Each structure stands twice: as C-alpha cells, then as structure tokens.
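Below is one structure; the comments refer to it alone.
The complex is shown incomplete by one protein chain, all other protein chains being positioned as in the whole.
Let's look at chain A:
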Amino acid sequence: MLDLHGYGPRLLEGAGVTLQLAILSLALAIVLGLLTASAKMSRSWLLHKIATLYTTLIRGVPDLVLMMLLFFGGQMALNVVTDALYDRFGVDWYVNLNAFAAGVLTIGFIFGAYMGETFRGAFMAVDHGQIEAGKAYGMSPWLVFRRIRFPLMMRHALPGLSNNWMVLLKTTALVSIIGLTDMVRVAAEASRATHEPFTFLIPVALIYLLIASLSEWIFARLQKRYNVGFGEH
C-alpha cells in the first residue's frame, strides 16, 4: 500500500530534500533579513538605497523567474569564469551548478527581502527606553542587541516570520522545475509514468499540510515563549 509502485522510498527521500531545502533557505533568509533591516535603519544613505532596491526588485518579480535567472544565468557566469581559467592558465576545471545549492541561494535571497521588511517593522516597535536602560547598565552594543533588542524584536516579528515560513515552504515546490529531485518532482514523474496522478500528488499535498500544521504548533509555542512577561496575547 505504502509502496506506491516502488516510488514510496523516493517520495520520502524527496520529502527530506524539501525539508532540508526549506530549513536552510529559512536560515539564509533570516540572516539576509537581519542585514537588510539593519541597512534600512542605518544612517548611511547608500546602504539604505541598496536595501530598498533589493526589497523592491525582489518583491516585484515572480520567484520562478528569479530562480531561473539565478540558476541558468549562474551556470553561464560560472562557465565564463571556468573557460577564462582554461584559456589563461590551462586549468581544466568545470563546475556544474548544483540544483540544491541554487535552490537554497535563490529562495534564501528572495525571502531575505520579505524577512527584511518583517524585521524592520519589529525593530522599530521595540521601546526605545529599554535600549537606553541597557546602555545605562553599561552594556556593549552587542550585548544590548543579544539581550534586549533581539528578544524584544522577536516578539513582534514572530507572526510575520511564521507567515513568511509558510509561504517559503510552498515556494520550495518550484525547485522541482529547475531540476531538483524534491517530492514534487518525484510525484510528477511518477504521475506521468503510471498515469495515476492522485496516488502520488495527494500524499505529497498531505505532507505539505502536515509540515504546515506542525510549524503552526511550533510557532504558537515560540509565541508563548517570547510573550513571557507580557501577558496573554
């Protein structure tokens, strides 16, 4: 029953790929988001402009188009570099852009823009008196960030973060189009080969729902944790 014409194990493997891809992209997106938020709040005119350009461009273009641009274009740029290395120095070196790495980079890059907006709003919602209190205690800027700014910011950022993660999770399905063997690609291949689309596509849909429901539960726990001391929200 769970064998699914021999596609069962591959489908599970694909689910693993989807999950890894989603978590790694989330990590990258959070780092990029924090950087973008800092750049947007910085006094430097140039940093502000660059961050604004980044968030505007990314949010104005479909994920799939960006993904193809980075994946196909990235491969071509790499080829140019390796060809030049061969011509100049005789180094025979060929790099094939890995679809997984390309997927993590593009999804992380795309959602970094959304995270940047989320974090910026959340940082601005932090009461300034708290930061001044930290400074008055003689805390270093890093310590103020770690102990005061970040935990207080997360309280405001969590709903947006949770929303972004849900969208990100669904966006991972797009990497199947640029050739990564995630669970969507396995299911689509199996549907074409066996002419039984429902047998494969519905379990994959259920796995997405399961991950989404699980994340909702985790985010509810986190929300509670970050709201400690602020009463029920």
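As a working rule, a contact is a pair of C-beta atoms (placed from the backbone, for glycine too) under 8 Å apart; a residue touches a chain by one contact, two chains touch by 3 or more; residues count from 1.
In this text, contacts and distances are computed from a predicted model.
Of "FAD-dependent oxidoreductase", "Cytochrome c domain-containing protein", "High-affinity branched-chain amino acid transport ATP-binding protein" or "Arginine ABC transporter permease protein ArtM", only "Arginine ABC transporter permease protein ArtM" is the UniProt protein name of the chain excluded from the display. When the full complex is taken into account, the listed residue touching the unshown chain is A:Ser191, out of A:Gln20, A:Thr52, A:Ser191 or A:Gln223. By the touch definition given at the top, chain A reaches the unshown chain through residues 57, 59-66, 68-69, 72-73, 75-76, 166, 170-174, 176-177, 184, 187-188, 191-192, 197-198, 201-202, 204-205, 208-209, 212-213.
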